[in-house]
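Only a portion of the chains appears, each positioned as in the full assembly.
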Amino acid sequence: MIGGGPGAFIGGVHRIAATMDGEIELVCGAFSSDPEKSKQAGEQLNLQPQRVYGSYKEMIRVENDLPLDQRMDIVSIVTPNNVHFEPARLALENGFHVVLDKPLSFDWKEGKKLQEIAKKSQMLFCLTHTYTGYPMVKEARQQVLSGKFGPIRKIYVDYPQGWLSNLLEAANSGHSSRKQATWRTDPAQSGIAGAMGDIGTHAFNLAEYVSGLTVKKICADINTVVQGRKLDDDGTVLLKFDSGASGFLYATQIAAGEENNTRIRVYGEKGGVEWQQDMANTLIVKWFEKPAEIYRTGTPYVSSFAQHNTRVPAGHPEGYLEAFANLYRNFALCIKAKMKGIEPQPEWLDYPGVDEGVRGMMFIEKVIESGNSQKKWIELE
Amino acid sequence: MIGGGPGAFIGGVHRIAATMDGEIELVCGAFSSDPEKSKQAGEQLNLQPQRVYGSYKEMIRVENDLPLDQRMDIVSIVTPNNVHFEPARLALENGFHVVLDKPLSFDWKEGKKLQEIAKKSQMLFCLTHTYTGYPMVKEARQQVLSGKFGPIRKIYVDYPQGWLSNLLEAANSGHSSRKQATWRTDPAQSGIAGAMGDIGTHAFNLAEYVSGLTVKKICADINTVVQGRKLDDDGTVLLKFDSGASGFLYATQIAAGEENNTRIRVYGEKGGVEWQQDMANTLIVKWFEKPAEIYRTGTPYVSSFAQHNTRVPAGHPEGYLEAFANLYRNFALCIKAKMKGIEPQPEWLDYPGVDEGVRGMMFIEKVIESGNSQKKWIELE
């Protein structure tokens, strides 16, 4: 693991997610750019001292020299966006599989380069778009792709948060989430986008993942609502898809009182689906002039994709950590398949990778461009 | 009553709503442009035969000649949009108060004229934007106006319907809602807008009513999704308000499986409100880092505006007809106050009128203009 030292949020999530199913073990780490802090983190995690490194470069070099059956297999990178490309490149080029927290990179150009490197390396690559790990999001995608709703017409994605309603990142804010806020609102670490990079990319990925369609044009209203903030904290984006479908996504971090209730609704000619994170184990399936249906995780009637990504029987709620763990589990299953030279099952292959990452970086570039433009529609690519 | 004969939907709603509280009695009508159909409707409604008229012109003329204590006081106009202006004008100019189904008129110009006529006539005027009649929508407005949430930042309005997912208006559709669909999708009766006029205006009115703000600029994506349809059946509109707040509304009639779950969310710096028609008796009040609260109709802790518009104790749900009846009841209370020369209470005055109607017509003109434009933002007025 690279990053995820003291005070980090997503590092701990990755550690729980990676090890939940017993497929992956944490064996080494470079948890901070400060070697002392890295060492402390390693101790807390009960790692062997010699495998806690002072920098990711050192880690990749030393691990690379270990015998094949002893060295790490996967590098998890959970650093701010400006420290995505270099460690990922190094890991891939040294023959390690990579799990990278989204968004892919600091900017689109970097992302494209990383895509090439990944393809060339033949290493596997996972980008943690968590929402695609939920069994009922997978169920939604399977039902939409089955064609049962007819041609898709509308896609709406909501991503409301309220935690940045104040200037948490201010030096004197004293808020427990200050560290989280600081790098996310700093252009030097985050890139050109704030909310759009942090959660807008999730919404965008969800729209394309569930619908199976590709966004072609966008028109964005992008705002920095809290005075003194350096990046956007709010935005709404009109979407046009390649198939002719349309919709919107919005992502805001200043909707005071909202937590993280990501929601997607997709409508075809005959019906559609609705999923929201606050009812993560439920998928509402709607029909024109017929009763809506309530699909649930852990039941015998859902698709193999939903079943494969569930651990407990119906009525035992699984949540965010399990969705995250599904990404790691499928990634590990694919790596093991590769090692054994067997064909991975379609359910295992269903995790987001570098291509989705490049789409996300394209979205970031274009959504900020659109926000600044008087032109109505901006093409993606 | 003008309009509302056999096969109409909204006429029956108006009749129930008008008479629910015993303030208003149906005494006469011109229910159809076909005198025979009008007569039949009058019979079914147990009206005196001599007060069932063959045309609205006849009705206004004859009623005008009756002694003051016998003639009707209020004219309810429930015809398609192309028959709004003339009967309303005639009624106002002959000294009758007017209740008019939204939108105000066939186009904005007509609406402006009607506004002048209404002001000059000194007659009272009510436009039936039903949602403003719900007690919890009134509560939402009162809480927002109180300033307790700080400056308002975001306003989101959803208006999803699915009933026009097919070409119901097709001559051979045979669907029980065909009559409803036909005039609403006919430019000659409906005007330049379909969904935007029918339900978009409700969403727009709700945004301005609850927030107390004025929309200044819009950017619209307007679609005719069902092939063969003559007017828009879907759209999303980015909104910029005079105060600097922003948001969106969407209104669609092709979200297959949706019914009529109008929803509004308003966020200020410290918190905000959420209301949706499917939980009409509940208002969710959200706070930054404090528990959300559930406000309910019929309770002692809601505002006088909510209490005044409720008939039964908490836990006895009131719905659409009661919301509609609140418009009529308040309108009647204001008319009675005027007749008696007393000051109406603020709660009575809280019904939508001709000014809201002109705003709605402005919205219709501009939203269609924006839909057809490559310019991003279009000013309202």
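Letters A and B mark the chains in the order given here, with residues in each chain numbered from 1 onward.
Assume a contact is a pair of C-beta atoms (placed from the backbone, for glycine too) under 8 Å apart; a residue touches a chain by one contact, two chains touch by 3 or more.
Predicted model only: the values in this text are computed from it and were never measured.
Count of copies in the whole complex in this file: 4, from one repeated sequence with 2 chains shown in place.
In the analysis below, only the chains that are shown with their structure count from here on.
Separation between the centroids of chain A and chain B, computed from CA atoms only, is 43 Å.
Chain A contributes residues 149, 153-154, 156, 162, 165-166, 219, 221, 223, 225, 234, 236, 238, 240, 246-248, 250, 252, 254-258, 265, 267-272, 286-288, 292, 373-377 to its touches with chain B in the complex.
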